[in-house]
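One protein chain omitted, others in place.
Let's look at chain A:
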Amino acid sequence: MTATEPVDLTGFSVPGRGNGLFDVFRRRYLLRLLVRKGVSTRYRNSALGWGWSYVKPLTQYFIYYFVMGIVLGRNRGIDNFAVYLLAGIIMVNLFNEAFSNATKSIVDNKALVKKIYLPREMFPIAAVIVAFVHFLPQVAVLVVVSALTGWTPSLLELGAILFGALIVVLLASGLGLIFGAVNVSFRDAQNLVEIIRLFATWASPVLYSYVSIAAVMPDWLTRIYMMNPLTSAIELFHYGFWFSTSDGSLQPPPHLLQYSLIGLVIALVVTAIGQLVFRRFERRFAQDL
């Protein structure tokens, strides 16, 4: 029975070897159900349900508005600071949520990962989409507030908004794949995630304007600052939601389009690296969890 007569290997495949992210989109139906599960079970057991998840960003928003805007006077030179701040915070929150959900996703789904083979990229991607769903009501609030302050978007502005969101989603997916995979073996990877989240908030023009950072940094550092994909994504959001509501005294940063394209390329590279790292670590998931 073990004699090795040559066999025709057509139609055979190696179990457990998928096509990574491509399989996630091939199995869209499962992805949709996982997203729905994520959306409907989160906060299900807390009294306010999804409401809770907005208490924190709202509180954060008012604290920043009061401390940065009024106490420290960061709103000087930024007309309609309320909308400026809101647009930036919503974007950074999308990144932070998506990134940390994705990082935890493999460990959170360990019962499945250990027992059934399915494309594991499914979990971080579903986590990012759940964060995106969470982000939409915040955008609705932003739309209302901008509209009340004179926002009449053109196609260019809508394009900028979508472009910005795309950059953030890609960046968070890529980083989420990397850290989600590393987190399986090194559970303190989450501490690093916290640090990156902190950077995301403070090293991008959310609480101040790019002008004030350019004023205190050498040229080369400003250029690096502008290449941060989050910076261009947030500036795209500012352009889309805020610029037309302001008096125009703070212009969009020079070369925003170029920097946005650089940001997009960086986000794509991070996603590709994320896929590679994930594949390397994936082989050990089932036994390490």
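Keep this in mind: a contact is a pair of C-beta atoms (placed from the backbone, for glycine too) under 8 Å apart; a residue touches a chain by one contact, two chains touch by 3 or more; residues count from 1.
The definition used in the following text is that contacts and distances are computed from a predicted model.
**Q** Which listed name, "DMSO reductase", "Septum site-determining protein MinD", "4Fe-4S dicluster domain-containing protein" or "ABC transporter ATP-binding protein", is the one UniProt assigns to the chain that has been left out?
**A** Of the names offered in "DMSO reductase", "Septum site-determining protein MinD", "4Fe-4S dicluster domain-containing protein" or "ABC transporter ATP-binding protein", the one UniProt assigns to the missing chain is "ABC transporter ATP-binding protein".
**Q** Decide which residue listed in A:V14, A:L136 or A:I195 touches the omitted chain of the complex.
**A** Checking the options A:V14, A:L136 or A:I195, the one contacting the hidden chain is A:V14.
**Q** Who touches the missing chain here, A:K37, A:K56, A:H255 or A:R280?
**A** A:K37
**Q** Using the document's definition of touch, tell me which of A:A111, A:L136, A:L155 or A:I195 contacts the absent chain.
**A** The single option touching the absent chain is A:A111.
**Q** Please identify, in ascending order, the residues of chain A that touch the omitted chain?
**A** 1-2, 7-9, 11-17, 27, 29-30, 33-34, 37, 40-41, 44-45, 111-112, 114-118, 185-189, 283-284, 286-288
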